[in-house]
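For this depiction, one protein chain was excluded, whereas all remaining protein chains were kept in their positions.
Each chain gets a letter, A, B and C, in the order it is written, and its residues are counted from 1.
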Amino acid sequence: MTVADEKKALICLIAGLLRDCNHVAVGAASPIPGAAALLAKAAWGSPMHVNILGSVANNFFTGGGGELFDCAAQGRIDAFFLGGGQIDGSANINLMGRGDYPKSNPRWPGTFGSAYLYFLIPKVILFREEHSRRTLVEKVDFISAPGTSEEGIYRKGGPFGLITSKGYFRFDKNRKRFNLVSVHATNSLEDILDNTGFAFDYLENVPVTPDPDPQLLDLLDRQVKAKIAEVYPNFSNTIFTVTSPD
Amino acid sequence: MTVADEKKALICLIAGLLRDCNHVAVGAASPIPGAAALLAKAAWGSPMHVNILGSVANNFFTGGGGELFDCAAQGRIDAFFLGGGQIDGSANINLMGRGDYPKSNPRWPGTFGSAYLYFLIPKVILFREEHSRRTLVEKVDFISAPGTSEEGIYRKGGPFGLITSKGYFRFDKNRKRFNLVSVHATNSLEDILDNTGFAFDYLENVPVTPDPDPQLLDLLDRQVKAKIAEVYPNFSNTIFTVTSPD
Amino acid sequence: MSASFDIVSIDDLAKTIPDGAKIAIPADYAGVSMAATRALIRRRAQGLHIVGVPTSGLQAELLIGAGCVTTLESSALTLGEYGPAPRFTRAVREGTIRLVDATCPAIHAGLQASQKGTPFIPLRGILGSDVLKNHPDWKVIQNPFSDGDDPIVAIPAIRPDIALFHAPLADRDGNVWLGRKRELVNMAHASMTAFVTVDAISETSLFETEEKAAGVLPALYVGKVSLSPNGSWPLPFWNGAKGDDAHMRRYMEMAASDAGFNDYLERYVFSESAMA
Partner (left out) sequence: MSASFDIVSIDDLAKTIPDGAKIAIPADYAGVSMAATRALIRRRAQGLHIVGVPTSGLQAELLIGAGCVTTLESSALTLGEYGPAPRFTRAVREGTIRLVDATCPAIHAGLQASQKGTPFIPLRGILGSDVLKNHPDWKVIQNPFSDGDDPIVAIPAIRPDIALFHAPLADRDGNVWLGRKRELVNMAHASMTAFVTVDAISETSLFETEEKAAGVLPALYVGKVSLSPNGSWPLPFWNGAKGDDAHMRRYMEMAASDAGFNDYLERYVFSESAMA
């Protein structure tokens, strides 16, 4: 499997998780989730609405930069993606920086809308390609947005699962722990155990992430490629073989 | 003096009160205040901004129906006009109806934005042509908006004065009473005392409202007429002699 | 976004507004769907909670007269220069509707709270008015950022089931163009869904140019669209039609009596379905 194939497999895996949504929003600079949302819409007409922030052609908001957040609070966004420099076993995420705030070192960009959207969007998919003890930690240095909240705190949404370059976890809200659903074909449970900084539930005979559906891959190549190129030109070049124009 | 002349005199009187303003907003269906604001702008370039709600050509708001209120709260509106079915001696106004709320009889349209704008716009001019014991009462039946507030209540604005077809009063915030500034030329102090339901301060030798400046009247006829006609066609027909187009 | 967005007849649109619905409607100058109003009366809608944003006029007057309304929440009901609204005046006098009288910015704030998914927005002014004394939902709280006594009115969210209005254009994807009538955008964002009648259908996407896009309500917020040319009649429309002055005067005459109002409904509302 080439790197491009691995990324395509991630796109197909994520697309499948969006099929039950009406409206998926994708933050800027999230090419794999963005491609997955566009693929799901092309494949199943569901999600019906895909909003890619920072895009002109694939962003239908007309109310200014605040509309995304209002829209989430209205319950009109079904799925969203968050990442983070650190993610811990309770699904807390850190987009602020390593070390003691405020003198973080390194400092990352900041919290963006995560401290809000994590509470309000039902299906928040954590996506972080790098799977290491540096990114998946026991306890984040700074909680940009908490994975869970106490009883009585208004919370309509939260973490659905975590997808990395090595595997796919679901988050168990009651147990407040991740559960390994499958290991990607190019990887192993042992490698995941070695490279994950937090404890999680798993079966010894954890399944392998199924290969992407060839029809879905075909659709990605044929129909979704052009749309992805409009939004993420550099990314599109890296995962699609450059062919002569026809 | 014809009725048209009396209305023109009121327009000129009000225009003079708006000269120290940067931005005057005028509610829908307020032809005399609207004409006065347009006249002041034409005569002195001050107010620089005139917003006539319900007009298309003379309304520059682009943020929807709420912008007027936000704009007032930001301190960006210097003068506004309010009326009311009843106005009392403490400058309380009633736009709701006569009798016991909620079964008012008659019921008037309702409070509109008065309960808010009266607190936030520095120079609120009460304008009510009908000057009678029916309209100018001892105590309003329903306070749509109070004329004064207790110490400690956030209040940036309030009543500046009251103009009727008979006279011009200023409101004294400290004494919480009206003070008769002048009696219009066609009227008398005695008539005003007879027809005012509330007590107010006055001098026995109260001045007569000065005649409108002929240059201002001329400007009204020549330059402002067309603009008024755009916003208030019916009103414009009643106060301007119909002349052959030239 | 899907080309399969359904454009329905005006009577089908009215049928999907349930009895008891809380419906947000704009002021007479912002694009009132009088076509949908007549269709609601034809289907003999009951128990509506009308929210005038921030006021209403002929639309609420007709619905009240026809017995469709249980609650009127608004800052005013005015027919402007035509004088007191006869059916509204009568209903108030006889106590046959529940009044939730507000003030314009509070209606906007309540909708904005809903739009933001927040329980309330605090608002200056209002203190000491009888509007506050009689409003069933507002509360006076202490400003938490002030050291001294600083009371302020908290306006709870108003979340209508449906925002109902008339607009110039919709496209085949369900996007609606409403220019700078942004109160309609706020109404739609604040409501569960928006039902819109339009003068015309655009065969090209309303997102094609940035100029047009600036005045678009996206399809995400739109539930139903019905093509109803001149759908604001007899009211004026900001993007076209003048008001039908003769008809309004006729309405005022007829609605002065119960019998006359019923004749009006018979003639201009119930018999309209033949045209539909």
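For the reader, a short list of remarks on this structure follows.
The definition used in the following text is that a residue touches a chain if its C-beta (ideal position, glycine included) is under 8 Å from a C-beta of that chain, and two chains touch if they have at least 3 such contacts.
Remember, predicted model here, so these are calculated numbers, not experimental data.
The chain not shown here is in contact, across the full complex, with A, B, C. Only one of A:Met1, A:Ala28, A:Ala185 or A:Ala199 touches the absent chain when the whole complex is considered: A:Ala28.
Within the complete assembly, C:Ala213 is the residue of C:Ile10, C:Ala85, C:Ala213 or C:Leu235 that touches the hidden chain. The missing chain, though absent from the display, is touched by one residue of A:Asn51, A:Gln86, A:Ser144 or A:Ser236; that residue is A:Ser144. In the full complex, the hidden chain is touched by subunit A at residues 28-29, 54, 56, 61-66, 69-70, 73, 95-97, 101-120, 142-146, 149-150, 152-154, 234. In the full complex, subunit B contacts the hidden chain through residues 23, 41, 45, 48-50, 60-63, 67, 69-76, 120. Within the complete assembly, residues 109, 112, 116-124, 139, 141, 143-146, 150, 152, 154, 156, 179-180, 210-216, 239 of subunit C touch the chain that is not shown.
Methods note: only the chains that are shown with their structure count from here on.
Here the chain at the heart of the shown protein, by mean C-alpha position, is C. The distance from the centre of subunit B to the centre of subunit C, each centre being the mean of the chain's C-alpha atoms, comes to 29 Å. Spacing of subunit A relative to subunit B, judged by their CA centroids, is 59 angstrom. Centres computed as Cα averages put subunit A at a distance of 40 Å from subunit C. For subunit C, residues touching at least two other chains, in rising order: 185.
For subunit A, residues touching at least two other chains: there are none.
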